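With one protein chain withheld, the remaining protein chains of the complex are depicted in position.
Coming up: chain A.
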Amino acid sequence: MGEVELSCRAYVKMYLHACLFPRCSINGLLLSSSPAGGPVCVTDCVPLLHSHLSLAPITQLALTQVDVWCSQTQQRIVGYYQANACVSDSNPTPCALKIADKISEQFDNAVLLMLDGSKMSSDYRVPPIVMYERKDSKWLLKDKHTIMLRQWEETRAIAGQMLESGDHALLVDFDSHLDDITKDWTNQKLNTKIAELASPANGNI
């Protein structure tokens, strides 16, 4: 299948989400604001849950809300990410497969992304992610060479810097939003911070 590109903003928020809840399994949705056709460009993500990932009501609610927000902001849900609480296990759980299936009903080239906890230490050189794509109703491991992170070194530096300065505490996932609905699950503040840290020479983040 085709190439998948992961933007700095999407990667950093996913990474910070995992760092904010190191003892929990976390998940979220991958979004794209690029026009359909061509390689899949994941330009943003929405962190969803850090508890009871497999229970239906909140997941359904979040999917609906994100869907509506996407249609208002010219974005589409193109994938799903998850990081398991157990660091040594980066396999997709049944609920991950279910949600990814649901997304691929609406978007042909949907991607399923698992964060590999064992590769997330500060000295990691490669992106700690594993991607799956749908072939014949099954989710298969994607060829590493079809996953692109532009400016990886810079992205990695930004993620590390934000973690160091405690910015991950600013991240709001849907779960936190339900605990306090004044919190913004679209994370506009964090998006601005990430954009500020990205080098001005890089026009396409």
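Assume contacts are C-beta pairs under 8 Å (C-beta built on N, C-alpha and C of every residue); 3 or more make two chains touch, one makes a residue touch a chain; residues count from 1.
Here is the rule we go by: contacts and distances are computed from a predicted model.
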Chain not present in the shown complex, as UniProt names it (candidates "V-type proton ATPase subunit", "GPI-anchor transamidase component GPAA1", "ER membrane protein complex subunit 2" or "Aspartate aminotransferase"): "ER membrane protein complex subunit 2"
Options A:65, A:146 or A:191, residue touching the unrepresented chain: A:65
Which residue of A:36, A:86, A:126 or A:195 touches the chain not shown here: A:86
Residues in chain A touching the chain absent from view: 23, 52, 54-61, 63-65, 67-68, 86, 88-89, 94-95, 98-99, 102, 178-179, 181-182, 184
